[in-house]
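Mind having a look at this structure? Questions to follow.
With one protein chain withheld, the remaining protein chains of the complex are depicted in position.
This part shows chain A:
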């Protein structure tokens, strides 16, 4: 019985941690990205690309909606694209073979990350486009949230999935406790009957069971919480290892840790109430 509770609590802690991390990720990404725009300079010639990027940087810095902007250094881009394009293909190197030709390189765009003072509106994007149209004709300006929309919807589905899992685990734990207290009741049927016949009230008898179930649940809940937290910390380190800019912000806040610590408490309360209900219903059938 304590082991069933331990496993249920561990699984619930993991699912809840996943859901909370997803939620945090969605919130951070949302606020970060909704106020951001990306300028891509898609131009095959590196020198021309560089010139247009610098021009766009200077022009956009004067736009009233822009809070700050940052040219993503080529080295960083190269690193980002490395898994897809292989080493040596970045904008910093002309060709894979080191040939001198300007156009031989795989055309990687220059990227400018723009932070806006508030959420991006189509009007902002239009006026920014007009501003750079002449000096940097190869510039393509997009709101960051638009191309991240599928990611958002995936995150929100995962959030719901985690929520549904927590609910299901809660129900299953309740059912497990119900069955456990029913079998405990069966095993102690004679004892219950004797105490009943000696004048014990239903509440008195229920309390005997509540105490022993509460003890089991506390033991199981503590072990389960520790197992769950260990798994969450391990998974957290794995995700941190990915170190992709997108996953940052998916960590857990102090409040989240409190929520996770509360899970075994809720489990104990559910266990005790279920035990009480089971015993009371069984006693109701005795005179």
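We take it that contacts are C-beta pairs under 8 Å (C-beta built on N, C-alpha and C of every residue); 3 or more make two chains touch, one makes a residue touch a chain; residues count from 1.
Everything that follows uses one rule, which is that contacts and distances are computed from a predicted model.
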Practice task
Assign the chain not included in the display its UniProt protein name, restricting the answer to "Cell division ATP-binding protein FtsE", "Phosphonate transport system permease protein", "NADH-quinone oxidoreductase subunit F" or "SoxAX cytochrome complex subunit A".
Solution key: "Cell division ATP-binding protein FtsE"
Problem - Hidden-chain contact residue, picked from the options A:42, A:197 or A:233 - result: A:197
Fill in the blank from the handout: Contact residues on chain A toward the hidden chain run 190-191, 193-195, 197-202, 204, 287
